[in-house]
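What you see is the complex with one protein chain gone and the rest in place.
This part shows subunit A:
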Amino acid sequence: MKAKGFAKHYYLMMLPGFVWLFIFSIIPMFGIIIAFQDFNPGQGVFNSEFVGLETFKYMFQLNDTPVIFFNTMFIAIMKIIGNLIVPLLFALMLHELRYIGLKRSIQTIVYLPHFLSWVILGGVLLDIFAYQGPINQLLGVFGLKPILFFGRADLFPFLIVGSDVWKEFGFNTIIYLAALTGINPALYEASGIDGASRMRMLWHITLPGIRTTAVLLAVLGLGNVLNAGFDQIFNLYNPLVYSTGDIIDTWVYRTGLLNLQYELATAVGLLKSVAGFILISVSYYLAYKFTNYRIF
């Protein structure tokens, strides 16, 4: 009896998510056909002429294709690494704080940027890093020449990764803190009696205690390796940094929506989806292998 009631709730709770998934992810999949067509918006997906693999041939001739795939992977992998290590270190440091009030307030403050959208943060960052902005004025104090940060292709990926980590690390810290509180305090007591130092405790108790969480977060992050963050890059980039900052999503947006090359945009999007599918399968397998995380 009890079990039945439970099940009903769960299915009902699942329903909105399912509907959302169906409308926004399953139905649009039919649009993949566009990649194989000479798409004519007046005639729609069903009546446009088929041209086979022509679009894909053109896609592989373009210099842009390898560049945007590399940029996407590079930025996304750096983000995964940054978003794993920075919050971990921060959580460990916060965990050592004795005043609960201070700990709580720091935790809340660093977690605030997570709630701001990139449209707003983009404007703020552009101002902070502007040619006559505060960062350059600070450099000027040390006698350094001002740098046009968002015009420098060599710096752009690092600005992107840095600002993303700054925005998100507070949120990830909370996950680690939750894992840290899950460690049995008796272990610390016992090792204290045995004369273990702080560093020893960290190495032998704390880190093993949150290993599963860290590995799980890393492995799940792999599924996002082809999502380098459209919102963020779209609000910050410009033609000067296309060579290192243009990712698949921004390229597809410009090609398909601004330049009306629907077929090409769809073909690149499809390639991304195929690569993404493979990577998610691999990350699921790894998650299962290392942490016994399973869906099915």
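Everything below uses one rule, namely that a contact is a pair of C-beta atoms (placed from the backbone, for glycine too) under 8 Å apart; a residue touches a chain by one contact, two chains touch by 3 or more; residues count from 1.
Heads up, the rule we're going with is that contacts and distances are computed from a predicted model.
A.B. asks: Consult the UniProt record of the chain that does not appear here and report its protein name from "2Fe-2S iron-sulfur cluster protein", "Multisubunit potassium/proton antiporter, PhaG subunit", "Membrane protein" or "Putative aldouronate transport system substrate-binding protein".
C.D. replies: For the chain not displayed, UniProt's protein name is "Putative aldouronate transport system substrate-binding protein".
A.B. asks: Which one, A:69, A:118, A:150 or A:284, makes contact with the chain that was left out?
C.D. replies: Residue touching the chain left out of view: A:150.
A.B. asks: Consider the whole complex, including the chain that is not shown, and state which of A:62, A:106, A:205 or A:220 touches that chain.
C.D. replies: Of these options, the touching residue for the absent chain is A:62.
A.B. asks: With the missing chain put back, which residues of subunit A would touch it? List them for me.
C.D. replies: 4, 7-8, 11, 15, 18-19, 22-23, 27, 40-44, 58, 61-64, 126, 130-132, 146, 148, 150-153, 238-240, 242-243, 255-262
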